[in-house]
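Note that one protein chain of the assembly has been removed; the remaining protein chains are unaltered in position.
So that you can tell them apart, the chains are marked A and B in the order they are listed, and the count of residues begins at 1 in each.
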Amino acid sequence: MFRDIFNLKSVGPLVVIFIILLILPTILPRFYTYILAVIFVTALLAMSLNMVVGHGGLFQFHHGAFYGVGAYTVALMLTKTSLPVWTGFIAGPIIAALTGLLIGAFCVRLTRLYFGMLQISLGSLIWAIAFRWYSLTGGDDGMHGIPMPPIISSQNSAYYFTLIIMAICLIIMYLIFKSPFGATLQAIRDNPERCEAIGINVRRHQLIAIVIATFFAGIAGVLFVVVEGSVFPDLLFWVFSLEIFIMCLLGGWFTFAGPVLGAAIMISLRTFVGIYTEYWTLILGIILILLIFFLPEGVWGYILEKFGRQSKEAIEGGSK
Amino acid sequence: MEIGQAFTVSALGSQFLVGLSRAMILFIVSAGMSFVLGVLRVPNVAHGSLYMIGAFAAFSISNLLGGGTAGFWLALILAPLVVALVSLIAERSLFCHLYEREHLMLLLFTFALMLILGDLVKMVWGADYRSIMAPELLQGSVNIFDSPFPRYNLFLLIIGPLVGIGLWLFSNKTKVGKIARAAAVDREMVGAIGINVSWVFAFAFVLGCFLAGLGGALVSPTISVTIGMDHDIIIEAFLIVTIGGLGNMWGALVGSLIFGLTQAFGILFWPQFAIVFPYIAVVIVLTWKPRGMLKSVW
Partner (left out) sequence: MKKGYIWGIIVVLVVIAAVVVYFATRPPTIARPIKVGIIDCYSGPAAVYGKDALNGFKLALEEINKEGVLGNKIEFTTRDTKFKVDIALNMAKELVMRENVDVLVGTINSGAALAVSDAVAKKEKVPFMVWISKSERITGEKGHRYVFSTGENTAMAGKAGGVALSKKPYVKYWIGGDDYSYGHDIANAAWRNLKALKPDVEVIGKSWWKPGEPDLVPYITAILGAKPDAVIFCTGGRSMTNIMKAVKATGMAEKVPIWIHSATDHAVLKPLGAEAPEGVLGTMDYHFYYPDTAANREFVKKFEAAYGNPPGFPAFHGYITAHFIAEAFKKAGALDREKFIDALEGLKIASPAGEIEMRACDHQVVLPMYLGVTKKSPKYGFVIATDIVTLAGDEVLPTCEEIAEARKKK
């Protein structure tokens, strides 16, 4: 099975990229290492969202809630309890997935926009808890200076930690994407009625997808705490969730790797255009419109279209 | 202690009236959004930006005319037209080329539009707080149910139903309204009988944005007109059209009433947690009726 999925042709470039990323911190100035780590975290988050949006066809409008739950869980475990550090790191994704299960169970009964709006409302209730419970979560000020174990507390070690965890997660996601479950999910996206008719339990599949996606969102949340050392309610606010959604669309939500690119583009634009002008949202808006008009399949979709028919099949696996 | 209020008839009555008047603004804005959702099938994320432009345009127009009573009324009429013009330009120059595209691309477009309009407003009007004065007739308050009820809110209670009647007449009695309604149900069919669907879409989009601008102009005398207004209204409008029934204009009315009244009565019982009222209302409604209160076109 593995031979089918990982042929040398498609894995080769990825390994090269990974090795380059491993070497980069020794060459790059510190700030760029930091921004790369931020991009990894956001990319993982966008990828996890795309599992349900792009591959599952669900309007997961409040993915940030689960990211925030993961981040808050690890932050609270590290500051308020004296449990071993790694329990916090494991609890983050698990609590996020449980939240995903709970909210997902409510939402999968609904379709499309109704699904999305119910999720925004339920997620916003979690946001309100983080925003209001001053004695526990620090309220809207958030919690800062969360102590990290020494092994990942320096900037470079945080970079490596994020990079490696992200790489592992992406591989697992890819395996899920290629698994029979992933195929079923994509079939449900394309034609839910038919899948229902041939005896697939649509809602259960969707719910499982949500739980998996929220688990990875939780991991991204934990990585965010590793990189920034802070948590704050913005992470669970709907505006941020919308931004992640946009990253998926921008990168190309029918492709596997698109969201990584979407996240990288959004973060880099925000950071590097922000250096020159306070009107960087205007520039971002214009760039988005240009992309919509000239790259309708998203950036990664365009790259696949243009440069690699054969690798497109390898990576995309006829998902459309 | 927190719930230590006497729930007299008059207290409930006055909360009911203020809730109702708040619902009128929400109705006007969300009816516009519902219209776009119904016909174009796209959640217009830029709706809030157009609402903001409506408020800023009302400010500029009334200021230009000296800020008096005449200025206010003219602003109320002209500001939504300005917004309609902005949306017509955006629609004809960019948006209309995307109708054949993948559906979510339209969402991405409206997001980009929101980013652009937000910054343009900042460039044109700056960051200062602006304020419009209501005409003398609508200043101050009258006593209803033993508590002060602002005259402006009374005015909203009149204008809301008027807009509702206008929309009903438009969609039931005019040809273009009927076509738009039909397009909401089955757009292929409308195209098949030889109607230019692109113009129907344009019309629906502009009408929706007009209503956003009207809402912005109407709300402007009661709030501080400032950049960032767009974010406040957008999520509320979305939730309202969802619980009302997507794309159903009367659903927007029902949703607005639910929001306005939960807010007003919630404050009476549980004033510390007003921040979650809208979300709880949505959770309850959607758990009870998964496709909104009224028949949805989605």
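By definition in this document, contacts are C-beta pairs under 8 Å (C-beta built on N, C-alpha and C of every residue); 3 or more make two chains touch, one makes a residue touch a chain.
Since this is a predicted model, take the numbers as computed values, not measurements.
Considering B:C96, B:V176 or B:I267, the position touching the chain not shown turns out to be B:I267 (whole complex). Set against the missing chain, the residues B:S131, B:T174, B:N196 or B:T287 yield one that touches it, B:S131.
Seen from subunit B, the chain kept out of the figure touches residues 1-2, 4-6, 8, 11, 14-15, 18-19, 21-22, 25, 118-119, 122, 127-131, 133, 139-141, 147-153, 219, 221-224, 226-229, 231-233, 263-264, 267-268, 271-275. Seen from subunit A, the chain kept out of the figure touches residues 29-31, 34-35, 38, 131-132, 134, 139-142, 144-145, 228-230, 232-235, 270-271, 274-275, 278, 280-281.
As a working rule, only the chains that are shown with their structure count from here on.
Rounded to a whole number, the gap between the C-alpha centres of subunit A and subunit B is 33 angstrom.
Residues of subunit B touching subunit A in their complex: 43, 45, 94, 97-98, 101-102, 104-105, 107-109, 111-116, 118-120, 122-123, 231, 235, 238-239, 242-243, 246, 273, 275-276, 278-280, 282-283, 286-287, 290-292, 298. Residue ranges of subunit A in contact with subunit B, taken from their complex: 106, 109-114, 117-118, 120-122, 124-125, 128, 131-132, 238-239, 242, 246, 249-250, 253, 279, 281-282, 284-286, 288-289, 292-293, 296.
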